[in-house]
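Yeah, one chain of the complex is gone here, protein chain that is, but the others are all in their spots.
Residue numbering begins at 1 within each chain, and the chains themselves are lettered A, B, C, D and E in the order written.
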């Protein structure tokens, strides 16, 4: 059986919802597709004087409720179907919480780890030059996402402002704070998940204080989840992993110490007093709360039955496939948000 | 072996040319892809009050030499790869004849035969509403193409002028003449082919007068080729075919009579004094000049060795695949243009 | 003696005010006329395939204090002088309450009751297409008015956003709430009148609790006046009328019951326990508060001396002519607002 | 019987033509009205420091065939119906000669003779400031007309260019030649009439050489008609009149001498060797060619039966009413153009 | 030794700061110069019909942190270097208090005292016409400054709104309040200085109540400083001076009485009960607080050692030169702000 790509998954989810809602066929069909897709190739000068060609996308999935909103991903394995799916999910998200925005997403097929700072700047500017006509506070407002940073947002904003010939800081979110970025953006994803976990725990009558948590993916969202899970929920961090492997200590790991260690050394392995584990070990760990905070599709129908948490609070975009959702649901896992 | 789609064919052709030219890798790679692709879904009200969703494209393949130029196709089997290929070919064409335009192409997946006039108007306007920001005399100038008519161009121009709030007749070519259309557009494709055939015949020392021609595809281009081949080159029409079949008369068919017959009855079959033949028969006919005037990819490596004309003058976009080109070339067929 | 049209009345009112204010002649003359008037004819496709021509107006009376603000009326008897007068009154209104807006008004000569939903949509869009260049949050912001609904505003907003190519929800007020409409707009007109009545009654030392009210015109404003007059002021509804006639019950009519009855049956007549009266009867009724909530010029010098209310709180635009105002004033009626 | 205003006359003419053409009712109705009418009041500072309010119009009658084209009139008796009629006639004119323009006209109610040069400049600029958004080479291109001069056009162009922030000399025609005005505009109206007269005379077999002409209205068009009628057609000028009266000499008047006299003295009366006549006398004179070159509606059903020319070549806008046309036609007068 | 012009002083100040900050050389060099300077000549019609040519500037010193902000000065001795310096200081000011604006300044070389109101209006409008393309809420927002008034701002705003064709009140600050001006602008400069003085006095433990103040420059800022110094700080006004001389009364001068006297008579001299002093006397006076509120560069290395105040709170732009700053600092004067 062929594996579905992320956009096919997103369409299946919509189909299920549409059937339950009794959505009229025209609206259903309209929502199954991006309203406006832009695909570009970007020629960019490398530091050695050569020119490289990058493939890039911007999807404005649906703007009926307001300007599109969604990040720009830089990843060597980026595909248009991933971007379509994420743009669809942004549309549902802005709609469910009733903010006057539509959903969008962008991507560039590139490996930022192989680009110098000056090459990144030129790529960021090239992206905006190609798509500027479609952006702005009344059209589409990008944001940082996988491998795109506040510095990249600053270059993008500067390029957009040059092209439109005016100050237009609202064209992009996730800017550095001195250039108009929002206070609190740093821990917003994690904080949102922590609050949802807190409220959900109240609803089901679970006392989280002193219970355990494990974090899969220890980038920005995962690190803040560790810190805030400890601070706000009183959870004890027992395991964390990133793309290079993880660490485990059943007696608890001090969140701040682990964050400092990761920032200093770039990896989790070797953290004093913890044993090394794999990502798969982590997902299968018996904890009260699991925070999947890495990428999409890490919990699938192949490994879902090994998951043993009580609550799974998703901080990444779509870490669990629909089939895995169903399996976890049947096992009684509380799926958030 | 998997059949290549039209865009893969176009890329192969480019690869061959790039190798011969010693094109630098960056330019070569840049030319292998559309610079700017737009994909849209268009919700359109049907006459019965329902809404239908149409998939539509606009490809601005490359605009380094000037605004994009290329038609808008309405066809139930339209694919983005066909549109990409045709847009690439428009880029090469405008460049080879050194007019300051780039190449583009558009398409809508729809069956115009199942749409009322009012539905066609609403679809034409919806297309322009979705893509207007990218059009105009300095950006991209569409034209009629498969199943799109001067009337459809008129609706598109009107919608564009409403959106930009000014007279802008240059946004589209192929308009009705009273609205600014060009004199002579009707037979321009055919006339160009006839002139090329005349000049090529001179070069190779062939006297065409009284020789035979066969026409594959008897729409606008094919009909004018018949009339002008007779009038300008003195060729004798011996066979013609369209999607429903063809007719053959070795003694010659009066072009005007056949055109009138087709316009009156909608088909070629039944034309007095001619025997019926298939499309494949026509391609295999021994004639001096063959005019493939239907669609792309009708002469392929499967049937190319049956072709027996001396000159093949292509009036359709890409009727012969690259492999077929090679076979015909080896057989000594003069391929035009 | 010739009857003055509404704009002549508005000019007379201004002349009186200018004299009292000692307004300089240039400013006075400038305020006597619309600064900017647009008259259009709109060709619109009917469902039967025919085309009809509609006459339409937009008056931007004066924008010295900010963008024009005022509704769009659809009425078979619409005239440009009515629209001019209403635009002038909008100018005085926005100025008196010191909000940074000027005054405007629009109209289309049409009978919405004879148009299908799809025809209404096409007419709404045609209106915006003709006038878009003059609208927007910094120029002129229309609103619903006689026979124009939130749905019509939604079509107008969508057309405007298509033309300008960006989200611009502020171009029009009175939109449906999910598209950005304001909470509370439904009862705003009535609630404003009720508050004015409450404050005025305090000033003149009248206790309204348990006193009577009659409502002329039982559309949106009239219905909410009935409900809120009961709820906020403690008034007893004794009579109400609409364009087809009225009902009367000296013992009181429960406002909610009458509103439900009207919404269900479309008329007031036949409401259980009430006797039928004419509009003229209603105006002549002895009540504490009369709410004229229908159209302009219903209380004139012909019928003003029959009015027997203590307070007349106008919810329609200009229901009382200047001569009638004078007569009521002389009779000691408290005229609001 | 009430006299028709010019616009009602224009509508009647259209009705007659529509009936003969079998025009479909929607197109007929659409053509009976201006598509887009703008009415403004313009506050202008006078030299004495006071402010005066001027009423002004711009009618874009129909732009289906291209941007509107038509003059701006400054006249104390200007009415919107005159401007509407002239705008309609411009629409028919541009259409009949098949140039890609629609029809427009503008007007300001003012007496230019009572304004200083600086006041005229401020009025000209105020007009453009109020209407600029609707002008430009792709929208509407004004021109000089009654009492508006090349100098006024220069002020208007300068104001428009300031507002749009770019050189845009095409916004207006009739500019001074050093600012981009057209060579030959000075005598264009007269020359066109003279050519039409020459061709018409050929068609009906009349030899004009040595025959007589009379000219009603001796402004720019009339003066050039005299000079060119003499030079090109060999006609003998026997009479001419302007608003203050006319002169007559059956032996012939040298055109250049009369033009010089008029330019020097401002009047025609007193021209050496000629007797004084009234305007009515002139119209009733027995001449081969009569050139009505003053204003509209000077030949009416009251005086048409007195006209005794063989050819009447109209250089003014609509000098002959429809009823007068019919009378002249019945009398065998050749009406041009 | 040559005296430095204000811009050279501003550059020296920056150099000193850059050295202390260890600013990187590129940023330092970039900040030493205006990013964008515009110099214009403005032809303006005088009331007598002649035309005069005015030299004008607008400096957008640096807009990295947001749109430029800064006043427009009208002064017969205006120079581009003064405007550059003031624009630089505006950049530091908006940055230090962290508001998202850059720094700008404008100037016109003219003597407003010799211009009539109508000439001032024409000059104000001419300035905006020349520079409009560079202004607006997202580009550059001027304000009143030396010899420019709220009325001049109103003319400028009106001209800008005419050019852009929309309400845009944010283009300029310091407008009359009915046109959107800010409440409290009148005393904002003085009030800011008073608050700074109050806080600084707290920090250094000085009780200002009953202490003395002297005010150099008795225009808007100086007058409000007198009033608010008395009201908020409890200071006793003992001396004040303007360009024509000053007054002194060691027993104290009631601020409101002196303000009224100045507004009535135009001068300070002759104020009852006070003795006359020169500007130099005033600067040398022994007072607790000195408010320099006139122009730049009044306290220089030539007179700085005569200054005998304890606190100098600068209300003018740069009244003290850098060398004077150093001298005052060495003498222990508390320099504010």
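Note that in this section a residue touches a chain if its C-beta (ideal position, glycine included) is under 8 Å from a C-beta of that chain, and two chains touch if they have at least 3 such contacts.
Being a predicted model, the structure only gives us computed values, none of them experimental.
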Practice problem: Tell me the shown chains the invisible chain touches, ordered by label. | Solution: A, B, D, E
Practice problem: With the full complex in mind, choose from B:67, B:144, B:193 or B:292 the residue touching the hidden chain. | Solution: B:67
Quiz prompt | Touch with the omitted chain, as defined above, among E:15, E:37, E:187 or E:323 | solution = E:37
Self-check item: Touching residues (missing chain, whole complex) on chain B
Solution: 63, 65-67, 100, 136, 138-139
Practice problem: Identify the residues of chain A touching the omitted chain, counting contacts across the whole complex. | Solution: 45, 49, 118, 129, 132-133, 162-163, 165
Quiz item: Contacts of chain D with the missing chain: which residues?
Solution: 165-169, 178-180
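To be clear about the criterion, only the chains that are shown with their structure count from here on.
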Practice problem: Name, by label, each chain that touches both members of the pair chain B and chain D. | Solution: C
Quiz item: How many degrees of rotation carry the C-alpha atoms of chain B onto those of chain E, rounded to the nearest 5?
Solution: 180
Practice problem: Could you quickly compare D-E and A-B and let me know which has more C-beta contacts? | Solution: A-B
Quiz prompt | Copies chain C and chain B - interface residue numbers shared by over half, same or different | solution = same
Quiz item: CA centre of chain C versus CA centre of chain D: separation in Å?
Solution: 45
Quiz item: In whole angstrom, what separates the CA-based centres of chain A and chain E?
Solution: 50
Exercise. Mark out which residues of chain D touch at least two other chains, giving numbers and ranges.
Key: 133
Quiz item: Does the chain-touch network form a line, ring, star, complete graph or other?
Solution: other
